[in-house]
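Note that one protein chain is taken out, while the other chains of the complex remain in position.
Going in written order, the chains are labelled A and B, and every chain counts its residues from 1.
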């Protein structure tokens, strides 16, 4: 969550930013984005499906086709929500405010912390930690020994990063995230006691990753747990030890990825999906809410259900499922009829 | 969790508190509540279903009907567990202990913090925050800029509240709660990279809300995410951006409510229920454990299953589900018989 800035841009600048066709006064100044209903002077809004004559109070609009009825400057683009997001981010951009280290910050030996950072009150940093320019760390976070955090990364309050975790550039970690806790690995002896398998591996978080509040990525026992560039997770997402989450995957709330499982690029998993350990999921796999993935999945698969089956098959089977009592009645009826035939 | 107090009440006072019919000495003094088996002198217990002759060590009892066999004073009420909860809360009540701000608390500029508060060690408060009388904030919490916290609210340790969050009166936030993290909203470009949709909206938590440990309520992208008066959540509950949780909803552990979805009043969702984004759920909707709600639900609906269907239908279908192999066998048998008829 960024604070608002006071900077304004001409609508021409915004049009160039997203390659839009601009209709109207190019020098109009825009300072903010607002929902269509709430937008007013100096504010740009967007319309995914412009309707007929409607009251427009926004100063300008992002639209999919030029609407000559709309009495304000228009940016015509192919993908309205995409252009709106790019423009909104641009309007919210501001120079990084380097507050340095709050006096209460505790820091171990031999750290390399760039002076252009903001490390808030109560943060505890281990030894030999490297923090790059324009990193912001929220209050009461704890960063372990031998970690590295690359440029422009934002870590919100109360995050815990264990030892030897590497975090890429432009990453966002929301509050309560835990990186590098021991994975869940035990070996059971003859009488049923569990011996812990040591977890001495690492966690590597790529660039442009965003992890939702209270999510957790476990440390590998040996080797590395990876969350690759561009992955975004919602809140409460669990990534097990030695897992490998491919570039640009989207994992919605409460998804759990088992140990040593891997996801290819650009997978999209809806909320509460679970993936068993040691499963290999291909690229662009989509899983419906609450899917349980037990087996390897080919590139482009669309799955649902527990255990996961092709999504279309699941949809059809679920429709029949709801009619099962009726189906059972029909079978009893058929059996009765057959018996009658037998008698005759 | 409140500490015990030394204050005592006469049983007459307690009877009046819950409108009970009192049998026995009205001046008997009660100092605490205890389970029936453990209660002793000065302690009141409750019996939902009073049995035949049983040993009673409690000083007094809350019961649904007068039991002349029980040798102790009795409070006769219609709803025993309700009366017991009201009396128990009353016995545990104590004057708010205003410890003020611990010397280690870090506070931004222009805050309005009532002197009658308790803000524990390590708490970090942003700028322009308003904190009303008798608010208690546990150790190492982080409160963002421009937040407001109303009277008698209790925030347990290690809670994170992002900027511009409003918290009502008599709210309880358990440890690890995160309010106001960015919602999960991205727009994907032509090559599969995800652009973050800025989340500049707010979170408003009503009065008498209680949120379980490590729960999270996300910030709206534009507009407001609302958790209305009297909502109670268990641990690990996820409320997505722009969602609206109606008054007095009960959400059991690990429930996830998708972005922009709304719940009416007094819904009860069992554990691990998921609601898709942009779904409108009516008043008093009940959902069984692990239900997946994909579509709008009418007032009073009782649903189960994934996807959700009426609860009774689900119960019946699930019974048949367990017999599916048997059913498949019967169909094969029928097909064989029909073939035999064909031959003859």
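We take it that a contact is a pair of C-beta atoms (placed from the backbone, for glycine too) under 8 Å apart; a residue touches a chain by one contact, two chains touch by 3 or more.
Predicted, not measured: the structure shown is a model, and the values here were computed from it.
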For a quick check of understanding: of A:65, A:97, A:222 or A:298, which residue touches the chain that isn't displayed?
A:222
Among A:17, A:124, A:169 or A:268, which one is in touch with the chain left out?
A:124
Which of A:65, A:200 or A:298 touches the missing chain? It is A:200
Contact partner of the left-out chain, one of A:98, A:169, A:302 or A:331:
A:331
Thinking of the whole complex, not just what is shown, which of A:99, A:295 or A:316 touches the missing chain?
A:316
List the chain B residues touching the unshown chain?
1-4, 33-35, 38, 79, 81-82, 84-86, 88-89, 92, 102, 104, 120-122, 138-140, 156-158, 172, 174-176, 208, 210, 212-214, 230, 232-236, 248, 250, 252-254, 265-266, 270-272, 289-290, 318, 321-325, 327-328, 331, 334-335, 338, 341
Please output the residues of chain A touching the missing chain, sorted low to high.
104, 106, 122, 124, 140, 142, 145, 158, 160, 162-163, 176, 178, 180-182, 184, 186-189, 192-200, 214, 216, 218-219, 222-223, 236, 238, 240, 254, 256, 258, 272, 274, 276, 290, 292, 294, 306-307, 309, 313-314, 316-317, 319-321, 323-324, 327, 330-331, 334, 337-338, 341
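Convention: only the chains that are shown with their structure count from here on.
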Any idea how many Å lie between the Cα centroids of chain A and chain B?
27
